[in-house]
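Can you read through this structure? Questions will come right after.
Heads up, one of the protein chains got dropped from this complex, but the rest are sitting where they should.
Chains: A, B and C, in written order; residue numbering restarts at 1 for each.
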Amino acid sequence: MTYLTRDPIALDALLAEVSSPARGGTCAFLGTVRNGPDEAGVTAIEYSAYDVMVEAELERITAEARERCPGAGVAVRHRLGMIPVGEASIAIVAAASHRAQAFEACRYVIEEVKRRVPVWKKELRADGSAVWVDASGHPTTSPPAHV
Amino acid sequence: MTYLTRDPIALDALLAEVSSPARGGTCAFLGTVRNGPDEAGVTAIEYSAYDVMVEAELERITAEARERCPGAGVAVRHRLGMIPVGEASIAIVAAASHRAQAFEACRYVIEEVKRRVPVWKKELRADGSAVWVDASGHPTTSPPAHV
Amino acid sequence: MPFAPPSGTIRVRFFARYAELVGRAEAAVSVPLPATVGDVVRRVREQLPGACDIPERPLTAVNLRHVKLDASVRDGDEVALLPPIAGG
Partner (left out) sequence: MPFAPPSGTIRVRFFARYAELVGRAEAAVSVPLPATVGDVVRRVREQLPGACDIPERPLTAVNLRHVKLDASVRDGDEVALLPPIAGG
């Protein structure tokens, strides 16, 4: 259980994992639970996962990112369970000798996470209802197509 | 003096400046003083600046980033003075409703900073010597061309 | 004695909305071999109450890796039926 947590994500701990004197550029990404105009009434999201596959996919994805950006350090944490609006569900940190690789590695990881990491979201609304939503926050009632 | 500091940069404070329930994606960049294979013997870098112009340029650059990514929140801090290896000279945080804008705004700011913000670096080495270096860390002895 | 084709037992796992549809997190499914992931999905949708609401072509993984429906399965494999991914 290296990549998953049920507690709030500590960005500082991730930064410490990848920082080194040879790495002058660090890019971080935080995904947080939203309550914007498209999510009226959302109070929290419950994240669930195929835990062991998440661990396996994140191990592969971070290895791929390091292959694309040799010398880069990459750390990821995905939070599961009930996450209130405004708190992070995922944090990714990539540090490299120069900024271009740091941005590239960080972006690569989040894009692959969105495509490949088996995590699901149930939106909890102020009116007491709960609904499974897809990556864009739309209810997943209609049968999804196979990718 | 909004954008400049002589103290260590607190990333958490920048994150707090831009976070909001409607912004689900946050991208941060940290530039840290390196001591890698290309900087053998560097112990610290002394950063100096045309302070008032730095403030003016950063005001313009962050406004441009917000124009490119409407709704985004952007915060920047540049540190001056003696910065030891491993500590950050700059931190940029961009938060937006979706990750693409967060990455774009953050990347825009650091690229423009590198082009436009009048800050200079003097490398201090373990042997006691000190040398002005350009953005890539090369000594600036030969006359630079006008851009 | 009539010829009996070899069969395999597949551990099928359900997640999120699919687990709610079938009312369980996993099932052991027997299939004649050789078989594909698609064969396992078909068997699940025919045999398990509630599973007919799982799409005919869901996302699937075998032994923790994403696969297409024409991937083959062996006795003892773990096949997961994955609702649309919403990680990150």
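Note that contacts are C-beta pairs under 8 Å (C-beta built on N, C-alpha and C of every residue); 3 or more make two chains touch, one makes a residue touch a chain.
Note that this is a predicted model, so its numbers are computed, not measured.
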item	value
Shown chains that the omitted chain touches within the full complex	B
Chain not shown: contacting residue from B:Ala22, B:Ala56 or B:Ala100	B:Ala56
Residues from subunit B at the interface with the omitted partner, ascending	31, 48-50, 52-54, 56-57, 78, 89-90, 110, 113-122, 132-135, 140, 143-147
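Keep in mind that, in the parts below, only the chains that are shown with their structure count from here on.
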item	value
Centroid distance [mean C-alpha coordinates] between subunit C and subunit B, Å	51
Distance from subunit B to subunit A - Cα centre to Cα centre, in angstrom	25
Computed distance of Cα centres, subunit C from subunit A, in Å	27
